[in-house]
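A protein chain is absent from this complex, but the other protein chains hold their places.
Let's turn to subunit A:
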Amino acid sequence: MDHRPQAWGRPRDDVYGAYDHSFMNTNSHPNQHTQQPLVTGTSVLAVKYKDGVVIAADNLGSYGSFARFTDVKRLHTFQDTSVVGFSGDISDMQYITRHLHQKSIEESYASSSANKKSRLSAANLHTYLSKMLYRRRSKMDPLWNHMLVVGFDDDEKPFVGSADLLGTTFTAPTLATGIGSMLAQPLLRTYAGTDEEAAERTKEEAIKVIQECMKVLFYRDARSQETYSLAVVSREGVEMKTSEKLENMSWAFADRIKGYGTQTV
């Protein structure tokens, strides 16, 4: 029998035949790229109001259906003027936020003055991110995220934009990603269906509708959580809260629905 260390833990040649080393040769099989997200974040919601934008996402990082990380901040401030909310893969989110941080440092090389307007407004940042996502999906190696970019455009008007892992982009007065696009978006449209309507809403109204939608999502989205982050982006800057709690929940509806929660029948 072969007692040499390189044969340890290997099937015996005299029983199973020679060991097939070909899997170690990188040229013998195709490159493998991300084919599914692992740790994921669920919906992100954003609405415009007259002086800015409100955005929210819960603090959960799910591992499949397992609520693995309960303290994951999915809203990221960019240059104190914009916020990016991420749903989808958390590690890709980390990669993108590090990349964006480096971008903002490079931007500060050119103008380190406090009162000078940044070249990367939320609208420009949205374009940049969508190009990045599209390039990666064209390499068949997507960054597995759907994000909302909120802030202001170059005309200082409130901006809400969506960019997903396919490179698809759109903007609207209210937006939601993931299951939120089905459960929350119709509710958000009753708050403001058009930019004109959004321009009449106050900050308090915007926060209220977001809170209501986060509650609906927690009722019905099995990958959601009670604690969430909420950011208000206005011309004064970004007001970020990372440990909001859902309030005044009513679970009275639950026991009337079959298959919801723990039922003995």
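Things worth noting here:
Convention: a contact is a pair of C-beta atoms (placed from the backbone, for glycine too) under 8 Å apart; a residue touches a chain by one contact, two chains touch by 3 or more; residues count from 1.
The rule is simple: contacts and distances are computed from a predicted model.
Missing from the rendering is one chain, named in UniProt as "Proteasome subunit alpha type" (options: "Trimeric LpxA-like protein", "Proteasome subunit alpha type", "Palmitoyltransferase" or "Carbonic anhydrase"). In the complete complex, the residue from A:V72, A:M214 or A:L230 that touches the missing chain is A:V72. For the chain left out of this panel, the touching residue among A:A56, A:I90 or A:L188 is A:I90. By the touch rule set out above, subunit A reaches the unshown chain at residues 61, 69, 71-74, 90, 93-95, 97-98, 101-102, 105, 108-109, 112-115.
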